[in-house]
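The complex is shown incomplete by one protein chain, all other protein chains being positioned as in the whole.
So, chain A:
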Amino acid sequence: MSVSVRIPTILRTYTGGASEVTAEGATLAEVLDNLEAQYTGIKDRILDSAGELRRFVNVYVGNEDVRFLESLATATPAGTQISVIPAVAGGC
């Protein structure tokens, strides 16, 4: 169940500068646990103290924001592209 995870600039200190890494897991929660096992400390940057996604981080499974899916329980089939992106927006 290998998936590909795009790492934002501010978290690349954990991945040795890599912008894309592979991880294992059937759900987003499992993928984050696996990332933590590979890159100690990275999970706490993405999740808050209650274990929820931090307010200003957007995680996409495929092209969909997981807040529109099952959040941390979102399924991550083999080959899925996951993106972790700081929240920003245009408009006024």
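Just so it is clear, a contact is a pair of C-beta atoms (placed from the backbone, for glycine too) under 8 Å apart; a residue touches a chain by one contact, two chains touch by 3 or more; residues count from 1.
Following the convention adopted for this analysis, contacts and distances are computed from a predicted model.
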item	value
Per UniProt record, name of the chain withheld from view ["histidine kinase", "Threonine synthase", "Nitrate ABC transporter permease" or "VWA containing CoxE family protein"]	"Threonine synthase"
For chain A, residues in touch with the removed chain	6, 8-10, 13, 19, 45, 54-58, 60, 63, 65, 67-68, 83, 85-92
